[in-house]
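Structure in structure tokens, see below.
Excluded from the complex is one protein chain; the other protein chains are retained at their positions.
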Amino acid sequence: MPTIIACYKWVLDEQDIKINPGSLDLDTSRAKSKISDYDRNAIEEAVVQAEQSGAEVASLTFGNSKAKQSLKDALSRGPAKAYWVNDALADSADAFVTANVLAAALKKAGQYDVILCGEGASDTYAQQVGPRVATLLGIPAITFVSEMKIEGDKVIATRKIGDCTEVVTSSFPVLVTVLPEINKPRIPSLKQVLGAAKKPITEWSAADLGLAAEQTTAKNKIKSIKGFVMSRKNVIYKDGTPADKVAGLVASLKKEGVL
Amino acid sequence: MAGIWIYSEDTIITQQIITLGRELAEKLQQPVCALTLYAQDAQTLIAAGADKVIVMKGDNPWPESYAEAIAAQAEAQQPGVFFIGATLRGKDLAAKIAAKLQTGLITDAQAVRVVDGAIETERMLYGGLAVCTEVLSGMNVVTIPPRAYDVPAQDAGRSGEIVTVEVTAAAAMAVGNVCPIVRKGADITVAEKLVCVGRGLGKQEDMQLAQDLAAAMGAELCCTRSVAEDYHWLPNEAYVGLSGQKVKPVIYLSMGVSGQVQHVAGIRDSKLIVAIDMNENAPIFGAADYGIVGDLYQVVPLLTEAIKNK
Partner (left out) sequence: MSEEEKFDAIVVGAGPAGSACAYLLAKEGKSVLVIERGVSAGSKNVTGGRVYTYALELLEPGLHAEAPLQRKVVREQIMMLGEKSGTTVDYVDYSFNGEVPQSYTVLRAPFDEWLAGKAEEQGAMIAAGIRVDDLIIQDGKVVGVKAGEDEMYADIVIAADGVNSFMAQKAGLRNDITAHEVGVGVKEIIELPPEVIQQRFNLTGDEGAARLVLGCTEGTTGGGFLYTNKDTVSLGVIFAPEGAAKRGKKIHEIFQDFKMHPAIYPLIEGGATVEYGAHLVSERGWKGVPKKLYRDGFVAIGDAAGFVLNTGTIIRGIDLAIVSGIAAARAVLGAKDSAGVGPAYMQELETLNLIPTMKLFAGFPEIIDIPRIPAVYPAMASEIMNFMFKIDGKVPPKMTKEILRIVRKHVSYGDLLADGWKGVRNI
């Protein structure tokens, strides 16, 4: 029975993050966490493919202790079990570190025929962990996939890369990064939510994975993270009849020379 | 540091990045070396400003199969920084090269500069909400968005070293059925005027309002991600946002667009941003130069008339 592992990241919901008007520092104190948007597609695709090909699905994540909440969420979406590398190192990890950790965890998990990842995380959108992990494991990576199917021990995937599509075929084991258009994640039902509580969770620390300090140290230094504020004119017509407001706008646009 | 390397599977993008390369070459006193898969482009790259060109000669036409070969070259010659064009193919390759070389990788660098002898990059975080500035140490791969720089003027008299390396391209995957995506509409990334449609539009028939306005303005139509991906009222190539198209029109006018960060990240470079929406607290108004708070079903037809009659 083939094994499909879906990797996901537990991220802060960017909608809850505020920018301090003076310092432009980010205020994440009220931010809730979620499974990164495209990773939900990865988990869903893993489950859909497993349903069709009789494979077993597991989820894998690398996060600090707060990521515990994510396990119920992930498991309620269909995987049979969850792997969790629980380590505070996640707070300072860049893609280089994350890929090292995930690759080591996958090796420790033992079997992986198809590894699914989102094409990028909703917080950093660095779009690199997937192919990095594949390279570390010495397996092929098929990125930006909009459609896939499993036939025997092969994956046939359609990539959508800007101005063309191409169909790529690879034998197991292979890593695939998915585009959000690949599927629409189903909302877990009551039974699935309840079932999640009973599924097995394997927890490791980074030390359990036998990684050297160099592999878990981020490559570059972050000098600053500041809120991006566009300074625009903000001339907004709110009062009066629609005709008044339109007249105001047209006058402004004429002055700007665009009409 | 031994060289500023540049690669893209698209030679035009390689040339664009050479503009950046030459800027850094001055500051860092390092040579610019461009890599290409196509021997016929080598001279163009020299003329564009590369001091050296390495032609990767392999028998596989699929650009993605050169990750290992390119990484091996970089491993051997240890450039200080390696710029790769941030097309989707380029990002795929960059990640694999970075993993092979065990280096850092900065994706979609919005700005690259030299500060105190080190390279600093800026990129977007949280869907465009924040800017992250990083100081690079050691060899790093940096992907640069297409069109971030202009193609430099060609200097046919320029000379440089051209080296051809025979490489074995990877062959683990079979690639077939390469089909160009037929663009169903205009290229919004080069449009001067854009009318953008958001979820504030109740039904597909209402697109007529937007079409009439666009026609009156001489503008192209574009939309937010959900209008393309969820409703399919416009093709995917028409959606503007962090994971979609980035546009830089002279005027961008939206209707029924709330202005989430991910969408605004795609319109930042517009000269003028105009928004029409019901909700005065919609984030789009904070990002707009001009706007109308009102019912678009009333406002847009009036605006279309006013523009036609001006």
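Order as written gives the chain letters A and B; numbering starts at 1 within each chain.
Going forward, a residue touches a chain if its C-beta (ideal position, glycine included) is under 8 Å from a C-beta of that chain, and two chains touch if they have at least 3 such contacts.
Fair warning: this is a prediction, and the values are worked out from it, not measured in the lab.
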| item | value |
| --- | --- |
| Partners of the unshown chain among those that are drawn | A |
| Hidden partner chain, touching residue among A:65, A:111, A:189 or A:241 | A:189 |
| Sole contact to the chain not displayed, among A:88, A:197 or A:243 | A:197 |
| Absent-chain interface as seen on chain A, which is shown | 18, 30, 187-191, 193-194, 197 |
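Assume only the chains that are shown with their structure count from here on.
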| item | value |
| --- | --- |
| Chain B-touching residues of chain A, taken from the complex the two chains share | 12, 14-15, 17, 19, 26, 94-96, 99, 120, 122-136, 140-144, 158, 160-171, 180-181, 218-228, 230, 232-238, 242-243, 245-250, 252-254, 256, 258-259 |
| Complex interface listing, chain B residues touching chain A | 67, 87-89, 91-92, 94-96, 98-100, 102-108, 120, 124-138, 140, 170, 172-181, 193, 217, 229, 236, 242-243, 250-251, 260-261, 264, 268, 272-274, 280, 285-295, 298-299, 302-303, 306-307, 310 |
